[in-house]
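One structure, as structure tokens, below. Some questions next.
Of the protein chains in this complex, one is absent; all others appear in place.
Labels run A, B, C, D and E following the written order; every chain starts at residue 1.
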Amino acid sequence: MFGVTVRDHMLVAHSLRGEVFGPAQALHGATYVVDATFRGGALDADGILVDIARAGELLRDVLAGLTHRNLDDDARFEGRNTTTEVLAEHVADRLAEQVRAGALGTAGTVTGIAVVLHESHLARASFERDL
Amino acid sequence: MFGVTVRDHMLVAHSLRGEVFGPAQALHGATYVVDATFRGGALDADGILVDIARAGELLRDVLAGLTHRNLDDDARFEGRNTTTEVLAEHVADRLAEQVRAGALGTAGTVTGIAVVLHESHLARASFERDL
Amino acid sequence: MFGVTVRDHMLVAHSLRGEVFGPAQALHGATYVVDATFRGGALDADGILVDIARAGELLRDVLAGLTHRNLDDDARFEGRNTTTEVLAEHVADRLAEQVRAGALGTAGTVTGIAVVLHESHLARASFERDL
Amino acid sequence: MFGVTVRDHMLVAHSLRGEVFGPAQALHGATYVVDATFRGGALDADGILVDIARAGELLRDVLAGLTHRNLDDDARFEGRNTTTEVLAEHVADRLAEQVRAGALGTAGTVTGIAVVLHESHLARASFERDL
Amino acid sequence: MFGVTVRDHMLVAHSLRGEVFGPAQALHGATYVVDATFRGGALDADGILVDIARAGELLRDVLAGLTHRNLDDDARFEGRNTTTEVLAEHVADRLAEQVRAGALGTAGTVTGIAVVLHESHLARASFERDL
Partner (left out) sequence: MFGVTVRDHMLVAHSLRGEVFGPAQALHGATYVVDATFRGGALDADGILVDIARAGELLRDVLAGLTHRNLDDDARFEGRNTTTEVLAEHVADRLAEQVRAGALGTAGTVTGIAVVLHESHLARASFERDL
């Protein structure tokens, strides 16, 4: 099984509802350094699983829909907490939609996606799914 | 599948018995930077797999039973080498016991645990298990 | 010259006024991973420049005044942009006040402080000053 | 399941054929920081999955066949692009051959190998296989 | 004293002439992860030392003149080895020329530049200079 990983980041503000979040119930923010991994069992004739440049652009495009925003005002997350887990799933699902729609071109052998959001030097969350 | 990872560390002394260990047969020590990952397939109503603050405290508590010690004198490891592999399994098993005992509260959907012990910039060992 | 560095982090929301900031003019947020370095030319009788545990607590206390907040509402920064540079200076100045006030105890030989704020895997800002 | 990971690196020149590679069609080079992970379900009587010193030497020996070379002139890759994915598979396959041939000694419980090639702070590729 | 650092990278091929270089006398390559730090004593009215976005673009532009090339064929280095030290100085000098020429706009308070080239997880070289 092959994997190709690209890294980018986003800068968001948000607050979290629920006693469990303690001080994070107040409006605050985070840098999420995001690793997106594309997985598959075979390489194409060029010897690649995905075009890594396009993979990087795809991740950048997905994060462009989130970065430099206050996620409390984002209708897509209405009624939900934008926890690191929720955001990891959101990014993975958007990447999966795009890959299925052909965003990575002829490299059609991607069978899974994993997304890791690093929120500090001490904590991260991830979501992985089949395509 | 979701994952949440917290990082902490421990500082231990130990020696290792067996020719295979070469100079590590002498009493020496190591900083283990420890990544503990909790895995599960579903989030709770708050949008989290585990309360990351409690997860960090749980890891700290488990490592408190190991750090600042000479593991050669620790009865729990009598007759066994405290290799990085053995310590990774030990930490994962203690975390699993605590999670099963409810240490992470209502977030009962953790189905697996993975522990990575980084022993230098060149080497690490891991142990993963179901809950 | 000796140096002792401790690391912690803070999670803040803010917006930045001025065309130069482009999309960062909107409310967003950041994780700042903070390295605080204490410098001095001599060690005390225990062989330390500072008590590293107290240094870590001091940094945590200073960051507690910033983390989990919307800095746009913080009177201390009224009329100023809370850029990474400004925050690095702010943290260094608060640390310096505390060190001069004796917060690190008998270790009175600290002559300089440097603070680095890592805002992503691609960018950081720093401020260093004499005590 | 246990894992033991060792890190080393190689410095290679190469060019890549195919429009998809853009500027990487020209002769250029890369540092690949290589993480090789050995996996298995049981430890030996010494408490180890593999002798980590031998594992490190094995990785170094495999990389010695690649580093400080122009891979365009390497007959083993004739007619193929030496992409990060291809090199990850090559390293994993060479490690697997050696492990099966007994290069890690009595520790015969290795059941899988994973190789990650970090090509920059932004991208990496991996290959994992059973033994 | 303030500092602002941006990170980028380049992928080059080269060979080094001289017995001291051992196996690096053969054509090989490297990823250089490059940290460029701009230093100065004062912030502008926006609270910044430099526009970090422009600083990142400037670094990218300077590295664009080096990446994806065989430096053995680059007339700028004719008769010189393109060691990590030489490349660090080259990047710092090009950045300094551009900053003096106004590439960072009204932020004219940059008084020094430091460039670090990381060539692996084990080695790096740096060059720092006044403006």
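Methods note: a contact is a pair of C-beta atoms (placed from the backbone, for glycine too) under 8 Å apart; a residue touches a chain by one contact, two chains touch by 3 or more.
Small disclaimer: the values here were computed from a predicted structure and weren't measured.
Engineer: Which residue among E:Phe2, E:Tyr32 or E:Phe127 touches the omitted chain?
Structural biologist: E:Phe127
Engineer: Which parts of subunit B are in contact with the chain that was left out?
Structural biologist: Contact residues on subunit B toward the absent chain are 7, 9, 11-14, 23-24, 26-33, 67-70, 119-122.
Engineer: Which parts of subunit C are in contact with the chain that was left out?
Structural biologist: Interface residues of subunit C facing the absent chain: 1-8, 43, 46-49, 51-53, 56, 105.
Engineer: With the missing chain put back, which residues of subunit E would touch it? List them for me.
Structural biologist: Residue positions of subunit E that touch the missing chain: 16-18, 20-22, 80-86, 88-89, 121-129.
Basically, only the chains that are shown with their structure count from here on.
Engineer: In terms of residue-numbered contact pairs, which of A-C, D-E or A-B coincides with A-D for over half of them?
Structural biologist: A-B
Engineer: Let me spell it out: compute each chain's centre from its C-alpha atoms, then which one is farthest from subunit C's centre?
Structural biologist: D
Engineer: Is the contact between subunit A and subunit B built from the same residue numbers on each copy (over half shared) or from different ones (under half shared)?
Structural biologist: Interface between subunit A and subunit B is built from largely different residues.
Engineer: Measure off the straight-line distance from the CA centroid of subunit C to the CA centroid of subunit E, and report it in whole Å.
Structural biologist: The computed centroid separation for subunit C versus subunit E comes out at 27 Å.
Engineer: Mind pulling the residue numbers of subunit D that touch at least two other chains?
Structural biologist: Counting only residues that touch two or more other chains, subunit D contributes 7, 121-122.
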